[in-house]
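This is the structure, below, for whatever I ask next.
One protein chain is absent from this view; the other protein chains keep their places.
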Amino acid sequence: MSIVTVQLGQCGNQIGQELFDVISKDCHNAQGQSNKTETEAYRACSQERFFSEDHGKDTPSARAVLVDMEPKVISQAIATAAKSGIWKYGEQSFFCQKQGSGNNWANGFCVHGPRHERDIMNLVRRQVEKCDRLSGFFTMMSLAGGTGSGLGTYMTQCLRDTYPHSFILNQVTWPYGTGEVIVQNYNSVLTLSHLYQSSDAILVHENDTVHKICAQLMNIKQISFKDVNKVIAHQLGSVLQPVCTSDGTAEYKRNPLGDLMETMVCHPEFKLLGLRNIPQMSDTALAYSAFTWPGLLKHLRQMLIAHAKMEEGIDWQVRPPLPGLPAVEKFTGNKESRFNTSLSNLLILRGKDVQSADQGAFADPALYTSWRPPGSSITTWRTPIAFNRYEKLATLVSNSQLLLKPLDSIVGRAWNMFASRAYVHQYIKYGISEGDFLDSFTALEQVISSYSNL
Amino acid sequence: MMSRSLKEVVLTLCRLLSHLGIEDVPSPELFRRAKFNRADATPDFWRLLFSVLERITASVTLPSETELDTKVHFVKSALWHSGYGAPELYQLPGDGSEGSRELLLALSWLFHKIDVLELLLLSQSRFTAGDETTLDEQCYHSLAYTFCPEENSDDSVMTGQLDKDIRHLQWLQGQLCFQWRILLASQEEMAALLYKIHAYTGGCHSDTSLSHLSLKEIRLIKDPEELSVMSKQLDADMVLLESYLEWKQLEPLYWQWMESVLDARVTELSCPENVIKVENNDVAFNKKNNMDSGSLAAGSKTGQMFKEPGAFKEKGASLKTLMIKKKQVDLHEELNTFDPSGKSLHKVGQTPSLLIRPSCQIVPTMACRLVLREEKKKTAKPPPERVHSVEVLASDVIKDLKEKEAILSSHLMKLKNDCKMNIQTRMEKTEGVIFLPPMKNIDSK
C-alpha cells in the first residue's frame, strides 16, 4: 500500500528530502543481498509505498507534496533530489508562496491555511489518485516554526476532513530546548494540542537528542542541520521501510500505517510515539563493528526503561518497580528511579539472523502500566533484509513516558510566558484568542496527567 | 421391526446429516430403538444432538473428545436457549444413560422449529461463480434494540478502581476502530481492483445480463488446475443437494412416524401417576399449536444465537417489527394516559423515527452477485431475471445506509450530549473544579 507524504515548512522539507534519499539508496543497496526473491519483494513493496513510476521514465517520483510559504527550501530540495539520479519529486507536487509565516503559528493556521487550502489539497488529491492502494498520510513538520507547525496543523485537519478514515501519522521535530525560535513553546503547545484532535499518532524527534547522537555516536565535529536531518531520516526509514508484521510469514505488512496505529496508539489520550534505535554510528565505525542480537536488545531495553536517548550513558541502575505496588506509589517512585513506564512498544528488527532475536526481555509486565493485559503490549516485526548498510538494526517505537518530560517542560515554559502575556499580541493579530491558548493548555495538561498516571 | 420404507426415510436422513458434515450420525436402527425409549440408544443420540447444536451455535466450540456429561449439559442448555419447552428432557439424568425417545423428539423439534437442516445446508460453503457481497440488515436490527435508552445511572459506575478498566476498554475500543479502518481500506482496495476486472472484461461474458467476467471466472480461465478443483467442489455440492432433495421427498413419512413416536410416549405416560406430567407436557409441547406464540420471547434469543436461514430471519424481523409497533403503541399510551411531562415526550420524539424503519425495508439479506452497469443502462429495462430474482442498485443501498448512518449518528450525538450534561451536573457539585469539554478546532478566519 502507498503512503502520501506531506512535507511542510523548512524542517519538513529538509527531512523529507533526506528520507526519500535514504529509502531510495536502501532499496538500491538491498539488491546486493543474498536472497533474490526476498529482496525483490522488499524493493517492490518499498517502491509502491513511496514512489510512483511515470510511464516511460525510469526515475521514480516520490509520492510527496512539498509545501512551504517561501520558495528557497523547496527549490533546493527539488534540485537535490533531481541531482541524485535515482529519484525525483513530481513535476507538479509543490506549493510555495513568497513570504514565510514568520514563526507565527497563528499566521500559518489562520491565514495561510484557509487561503491556500484548495491549492494544497488539489496537490494531495493528485498524489492520492496516483495510488492504487492508499494506506494514509505521513506529514513532516517542525513544532517550532510558523509554516510547519501552523499550516501543518491546519493541513492535518484538512486531511482528516477530506479522508476521514485514512490513517494520518504526523512526524514532528521537537525544537532544541534553547536557541531556535523564541516563541517555539507557544507554537508547540498550539500544534500538539490541535494535532491531538486530528492526527492518529504523533511521532516525535527531539533535536537535542539527535544532536547528541550526531556528536557522541556519529562523531561529527561540526554538526550541521543536514547531519541532524540525516539521522532523523535514517530512523524514520527504519520504521517505514517494509517489514513483516508477524512471525513466520514472508509477507510484508499490508497497511503500514494502519498496522502501526493498531498496535501502538489505540487510546485517544496517548498518541505520542518516541523512537530509539541501535546501533547508530558513523559509516567508518560501522565497517569495523560486529553485533549480536541479544547484546543489542539488552541495551535497547535498558535505554527504554532508563529514559536513555541513546546507547551511550545508559543508567544501568534503573530497574522495573516491584510488582504489586499501588499506582500512586509507583508513580512517585518512578520520578526518583527515573523508570519509564510503557503503554505499548513495537520492536522492528532488520538484518542478519533476525529470526533468532528474542523479544522476551520486552515482554516483562513490569515494564508496562497495570491496565494493559500482560503480553499484549509488545509487538515485534522482522525482516532479514538489512537496512541502510546496517548488518543488524533494532528500532524501538515506544508509546511511553519518554516524552513526558519534554512535554511538561514545553508546556511549563509556555505557561510562564503566557502568565506575563508576552508575545500574545502577535497571535491575537491573526485571530487566536487568549481563550484558544487556554484550551490548548488544558488539552495538553490532560495529556501530561494521563501519561504521568501510567 | 421398522417398515422398509421408514427405514429408507431414516437412512436418507442419516445420509443427509453426514453429507452436511455432522459427526456421530447413528445407524437407522438406533432411531427405531429410540422410539421405544431404549437406554442403549441414548448416548448416541446425545452425541448426535451435540454435534448438530454445536454446529449451529455461533460462538461456542468444544473439542469433540469432550466427556459425555459435558455434552449432555451443553445440549440441555442449548435446547433451553432455543426455546425447547418439554420438562422431561431437562429431567433426564446428566450421565446420558437414558431417555433416547425424548432426544429423538428434541431432534425432530429442531428439524421442524429451527429448520436445522436448512441452516446446516446454508452454512456449507458452496461454489459460486460471481463476485458476491452480502446485504445484511441484521446488525442494524439488533442495534435498534440496544439503543433504546436505559435509565441506568448507577452511582457506583463513577467510583472505585473502575477507571483503570475504563482505560483498557478505551484502548480496546480504539483498537477496534483502527481494525475497522484497516478493513475498510482493504475493502476499498478490493472494490477498486474488482472494478478494474469488471471494466476490463466488459462484453466478455456469454450471459448478456452480466456482460463482464467475475474474479473467479478470470482465475478459471487463467489456471486449469482451479477448474479441476471447481469441478470436484461442484460434484460435492451436487451430492449434498441431491440428498437434501431425496429427504424432502420422503420427509412426510418421517413426520408420520414421529406421530407414532409421540403416541407411544403418550400411552406410556397415561399411567395414572403420570397424569399431571402429561398435562404439563401438553402445554409445553403440543406440537405445532401453541409454540408460535409461546416461543415469541425465545425468538429473539434464537436470533442472536443461531446463524439463521433467510426465511427464519424474515420471521425474526417481522416479529421485531411487531414488537416495535407494540412498543410504540405503549409509548403513545404512556404519553396519552399517564405522563405528558417532558421526559416522555422526549422519548417518543426520538425513538419512533429510529425504530419504525425496519418495517419498511425490503432488502434481501442473501448474498448478491455484483454486476457492473454502465450508467446509461440504468434506465433501460432490466434484463430477464435468471438466478438473481431481485435487483438492487448499489446507489440505493448506499443511500439507504447513509440515511441510517445519519439517524444513528444523530442519536450518538444526543447520547454524548446527555453524558456531557450528566458530567456537568456532577462537576458542579465539586468545588474548585471546572469541567472543560474536549477542545474544538478553532474556526479559522
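Labels for the chains are A and B, by order of writing; each one numbers its residues from 1.
Keep in mind that, in the parts below, a contact is a pair of C-beta atoms (placed from the backbone, for glycine too) under 8 Å apart; a residue touches a chain by one contact, two chains touch by 3 or more.
Convention: contacts and distances are computed from a predicted model.
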item	value
Hidden subunit of the complex - UniProt protein name among "Tubulin epsilon 1", "N(6)-L-threonylcarbamoyladenine synthase", "Phosphatidylinositol-glycan biosynthesis class F protein" or "Urease accessory protein-like protein"	"Tubulin epsilon 1"
Residue of A:Gln76, A:Gln197 or A:Gln359 in touch with the missing chain, whole complex considered	A:Gln76
Sole residue of A:Lys36, A:Lys83 or A:Lys98 that reaches the chain not shown, by the stated touch rule	A:Lys98
Touch with the omitted chain, as defined above, among A:Thr37, A:Gln222 or A:Gln317	A:Gln222
Residue among A:Asn29, A:Gln359 or A:Thr442 that touches the chain left out of view	A:Thr442
Hidden partner interface residues of chain A, rising order	10, 14, 70-73, 76, 97-104, 146, 176-183, 211, 214-215, 220-226, 228, 411-413, 415-420, 422-423, 425-426, 441-442, 445-446, 448-449, 453
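The rule we apply is simple: only the chains that are shown with their structure count from here on.
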item	value
Residue ranges of chain B touching chain A (in the complex, touch as defined)	164-165, 167-168, 170-175, 177-179, 181-182, 184-186, 189, 192-193, 436, 438-442, 444-445
Residue numbers on chain A that touch chain B, as the complex places them	1, 109-111, 113-114, 132-135, 154, 157, 165-167, 193-194, 196-198, 200, 254-255, 258-259, 261-262, 265-269, 327, 370-373, 430-432, 436, 439-440, 442-443
